[in-house]
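Report on the following structure.
Heads up, one of the protein chains got dropped from this complex, but the rest are sitting where they should.
Per-chain numbering from 1; labels A, B and C assigned in written order.
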Amino acid sequence: MLVVKVGGSKGIDYDAFVDDLASYKDFVLIHGGSHELNELSTRLGRPPRFVTSISGQTSRYTDLETLELFNMIYAGKMNKMLVEKFQQKGINAVGLSGLDGRLAEGRQKEALKIVEDGKKKILRGDHSGTIERINVQLLHLLLENGYTPVLTPPAISFEGTAINIDGDRFAAQVAVALGAETLIILSNVPGLLRDIEDPASLVQKISRDEVELSMNQFAKGRMKKKLMGAGEALAGGVRRVVLGSATGPSPVTRALQGEGTVIE
Amino acid sequence: MLVVKVGGSKGIDYDAFVDDLASYKDFVLIHGGSHELNELSTRLGRPPRFVTSISGQTSRYTDLETLELFNMIYAGKMNKMLVEKFQQKGINAVGLSGLDGRLAEGRQKEALKIVEDGKKKILRGDHSGTIERINVQLLHLLLENGYTPVLTPPAISFEGTAINIDGDRFAAQVAVALGAETLIILSNVPGLLRDIEDPASLVQKISRDEVELSMNQFAKGRMKKKLMGAGEALAGGVRRVVLGSATGPSPVTRALQGEGTVIE
Amino acid sequence: MSAECPECGSKVELPEDAVENEILECALCGVELEVISLSPPTLELAPEEKEDWGE
Partner (left out) sequence: MSAECPECGSKVELPEDAVENEILECALCGVELEVISLSPPTLELAPEEKEDWGE
């Protein structure tokens, strides 16, 4: 079983991506949609608000209105676009968010601790959180009957409300729940770069016990979360994680052949 | 088994609707979203274009760009809003469009024949069509495992492309496929009105062989399609169809008690 | 303005205010035709699309 996460950043050719992934049989896909969500929010006069946590992580402030736009892009536009493309390739895709059948359930954070204008502050009204349980029975039910799950945030809180979650960690938790051998995380960067400005500074291999070290040494922002996801996947029994580029031809095959940062 | 269609027109209180329907156990819901789609299209500077067919039926001209907005509202905003509300009521809802698992598959129309500025014309580039097959196995798979399907257009063409379809007829075809006893179609009108301007002119009962007659005599526009749906459902083995109002408290219970137009 | 009926070859008169994609009927053989272009005036068989649903 192969679990693939494809990001939602600008410039990803989803046709090339789907063509490649559709040649594999036994997989589950998790996708993002951040670029499209930023565009829609701006077009509707509600530009996205990003906040920085005390440890320096940036995340999208997800109030109720943002959650509506979030569902429109992630569960609406992106999910059904990918399901449609897979159906055209003969893959019987079924698109689900974490809300559906409580596929991804967890805890909504009461408040965020952020840094803004140099001050540490409490920020409420944010609907984000962390997944604590994957409904793996629903995934098996679909897989065993010939369907291919195409999954997207949001997740669902124990109280039944939609919560924004980190897509890379969601993919890692799905990979662990399914006992997948391989987790591939594709985005608009070729992998872990020693120097974010220099694409040639790609770290090609990390052993599982160097993940923590790399996180502190090189990784910034989003890459830190990908490494956390990779660490969690490996700790949960996944044998191999590859952080690769989603752009260009056959991105999945290239990652499987070790192009990007391989973590074992 | 009860199949319910709730429209997407303005002024429907979905909390009251979900509270009521959640008190029933064995049901499948189909929903619309036309009002929200009109609003989004207008806000994004792409106001909806409605065309009139030669027989006088109006329908939304659904080009590729409209289909994207369609997925954002129907499969994104409306579907996940309803799934979330049901989850909060302890109903383990799973939201699906007709694309997912080829739940609703049919033929895309090559072109539309419309009347515009008094002229009969051919209009291409419209992605709409008619459903010819419901994947009832997928519905049973979910129902038998404790999940409640919450369904939405679009459907999928045999070529694997998204097609806009009539939601009322979609609900009728799902009711027939599931062998449901009752189909309830709820919208922003109390039922079939002899005089569309006079809410007191509600036709309370029609026998199945009067459906054709009523269609030609009273029904205009959308109500004609609801009657066509009712006729198809009854012909397919559904025992009772009720066209009722989606507004006000306990709309499902009121319809089940015969409030609206009952067709048997 | 006239054009040839692709079905029976007879001459079909186009109305003064004819527009592209307009549906016309051949007076001779009665087949449904579509105005494909106005210059030069060209007609083709209209697609067979039986009228029914589509929201």
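As a working rule, a residue touches a chain if its C-beta (ideal position, glycine included) is under 8 Å from a C-beta of that chain, and two chains touch if they have at least 3 such contacts.
Everything numeric in this text was worked out from a predicted model, so none of it was measured.
Under the touch definition stated at the start, the shown chains contacted by the missing one in the entire complex are A.
One of A:A104, A:I165, A:I206 or A:L243 touches the chain omitted from the figure, and that residue is A:I165. Checked against the full complex, the candidates A:K5, A:H31 or A:R60 give a single residue touching the omitted chain, namely A:R60. What chain A contributes to its contact with the hidden chain is residues 34, 53-55, 57, 59-60, 109-113, 119-124, 126, 128-130, 153, 164-167, 169, 225, 228.
We take it that only the chains that are shown with their structure count from here on.
Chain A and chain C, compared by their mean Cα positions, are separated by 53 Å. One finds 35 Å separating the Cα centroids of chain B and chain C. Residues of chain C in contact with at least two other chains: none.
Residue positions of chain B in touch with at least two other chains are not found.
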